[in-house]
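Shown below is the structure under consideration.
A single protein chain has been removed from this complex, and every other one stays in its place.
On to chain A.
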Amino acid sequence: MSDFLKIEGLKAQIDADGTPKEILKGLDLTIPKGEVHAIMGPNGSGKSTLSYVLAGREDYEVTGGSAHFKGQDLLELEPEERAALGVFLAFQSPVELPGVNNANFLRTAVNAVRKARGEEELDAVSFLKLAREETSRLSMSGEMLKRAVNVGFSGGEKKRNEVLQMRLLKPSLAILDETDSGLDIDALRIVADGVNSLRGPDFSSLVITHHQRLLDYIVPDRVHVMAHGRIIHSGGPEVASLLEKQGYKQFLEAAA
């Protein structure tokens, strides 16, 4: 089965002050196993909504279509079941969790996922060893494990913390929602290395971004252009540089 993630005719809406607002308007997207795809699109095209719907956020109502992952109906699953299945969303704006220790949070998450996948849970000592290896790989200070999750973290530190979680949870589908926003070039490289290190035959990724810059470091197999809640164009990595040079106009006009 080469179709790892298969989205067909997906429609979703959000409640905007009492009136439903349709954001995804019949989206089709297929990502085969082992491939990295990028989605680019103007603001308001529905990119973040797509990532939230795939991760299982409840404030979006799916009104049509389907999304299957590893042959399972993704939309039927709770967010934690999707995580166990291998879906990971790196948030555009990771929330702060005051009072929740980062190391405890990471260990709880890792063990919840391991348990659900039928793997042995990690004890505190072996978890800490693993977490220390991963933080140094991401050039993160070990102090960040002792702090409350994302509290007082800089933008770059929050994104690194997302990549740390991704590395620890070993997803088979990583969705990166504008993970490059607010990163300087060094942080961008570290984040990209984190993703590239997971690339392999059993790892797929959906990289949502505004800029070609990230795609210089995470070279995608395919690039999709999204507008008005749909994929309006798909092509190879060259699409990204085309967009960077010429903007969305030609694709929007062609789709109209």
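The definition used in the following text is that contacts are C-beta pairs under 8 Å (C-beta built on N, C-alpha and C of every residue); 3 or more make two chains touch, one makes a residue touch a chain; residues count from 1.
In this section, contacts and distances are computed from a predicted model.
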| item | value |
| --- | --- |
| Chain not displayed: protein name in its UniProt record ("Lipopolysaccharide transport system ATP-binding protein", "Fe-S cluster assembly protein SufD", "Cytochrome c oxidase subunit 3" or "glycine dehydrogenase (aminomethyl-transferring)") | "Fe-S cluster assembly protein SufD" |
| Contact with the hidden chain (one of A:Leu10, A:Leu29, A:Val113 or A:Val163) | A:Val113 |
| Among A:Thr30, A:Asn104 or A:Ser234, residue touching the chain not depicted | A:Asn104 |
| Identified contact with the non-displayed chain, of A:Val95, A:Val125 or A:Ala256 | A:Val95 |
| Sole contact to the chain not displayed, among A:Glu61, A:Glu78 or A:Glu121 | A:Glu78 |
| Hidden partner interface residues of chain A, rising order | 55-59, 78-80, 82-84, 88-89, 91, 94-95, 97-100, 104-105, 108-110, 112-113, 116, 148, 165, 169 |
